[in-house]
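Of the protein chains in this complex, all but one are displayed in their positions.
Moving on to chain A:
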Amino acid sequence: MMDRFRMIFQYFQSNSESVMNGICGLLALASIKIYTCFDFSCPCLPWYNLAYGLGIMFVPPITLFVCGLILNRQYLVMLEEWRRPQGQRKKDLAVIRYMCFSIMQRAMVAPVVWIVVTLLDGKCLICAFSSSVDPEKFVGLANVSPVQVQQLLAKVPCKDDELMRNNTSRKAVSRYLRCWSQALGWSILLILIVAVFLARWLRPCFNQATLLQARHWSNYIDIEQKIFEETCCEHSRLFAHKCILHFFKSMRQEIKLHSFSLPRQGEGAEGGEDLLQGITDQDQVNKLLKMWYYEKPPLDISQVTQRHALGQERSSLPWADSPSTQSKFLQHTDV
């Protein structure tokens, strides 16, 4: 069972598209969960009903759509590709369009799920449109004055209201609106599924070659960016390793220069001694740690790679804008 889990996990990780599909699915499930946890409470007041009902139906989908864009890594890749300077590589608008399209498709799933679930449940529509129902159709409301009718209709969504508790017209209005709501929900679902079906079925008839190219190059851009990030990480690890070794070596040289009790590294030194880098004393270790804090070595390992002698140059830093300061070794006078 664990193996299966691991395999599924690895499969999702290996392919970037699969990861995106996974996130898309999770967001859709989260959307349903949020709707069921959300405590819908219609205000049952004439104008507030419409605002509240339509708000609950449309504001969360917008939030979910934007969330879907944020969580999608490909969105950033597409933006970077769109805004980069041309340089030596031409920009292919078809690739950018393809990426944009596929991102939008995935981001639309969670909002559509929310809207459909809302409509199938019916509470939102009942809340929003209970005041807009034609009172003539319902027995209990036909002979009431217009102002009162508005008040009564506004209270339809609230089952526990004292006025409405056992009112049969309330139940009739409620059923009527729920019927419309569910019909709308199922129609939207049907139209969407037919549209998706047609799109997938008819796509190979139009521009299949362009599509294949666009898909290939969009995958390529994605992979290239990932590999670049990994290579940078690898590079910074090697850089740091060399920098630290160089630092330890330079400490050893400094100690050799300043003290005469050289611990002679005999030919038969044990393997463990190499790791000590010539630093074999409590004072020396303290000195090393203090130096590491007060004066980090410059980010320049050309001395290591080209085997220059230590202490000949403290070259300027590759990334600092301010000019490098003099080495503190040279600044101190007698204490």
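The rule we apply is simple: a residue touches a chain if its C-beta (ideal position, glycine included) is under 8 Å from a C-beta of that chain, and two chains touch if they have at least 3 such contacts; residues count from 1.
Rule of thumb we're sticking to: contacts and distances are computed from a predicted model.
Hidden chain, UniProt protein name from the list "Calcium homeostasis modulator 1", "4-nitrophenylphosphatase", "Mitochondrial 37s ribosomal protein sws2" or "Glyoxylate/hydroxypyruvate reductase HPR3-like": "Calcium homeostasis modulator 1".
The omitted chain makes contact with just one of the residues A:Arg84, A:Lys137 or A:Arg203: A:Arg84. Within the full complex, the residue among A:Cys67, A:Ile96 or A:Leu153 touching the omitted chain is A:Cys67.
In the full complex, the hidden chain is touched by chain A at residues 2, 5-6, 9, 38-39, 41-45, 48, 51-52, 55-56, 59-60, 62-63, 66-67, 69-70, 75-76, 79-80, 82-84, 158, 160-162, 232-233, 236-237, 239-241, 243-245, 248, 258-261, 263-266, 268-270, 272-273, 275-277, 279-282, 285, 287, 289-299, 314, 317, 319-325, 327-329, 332, 334-335.
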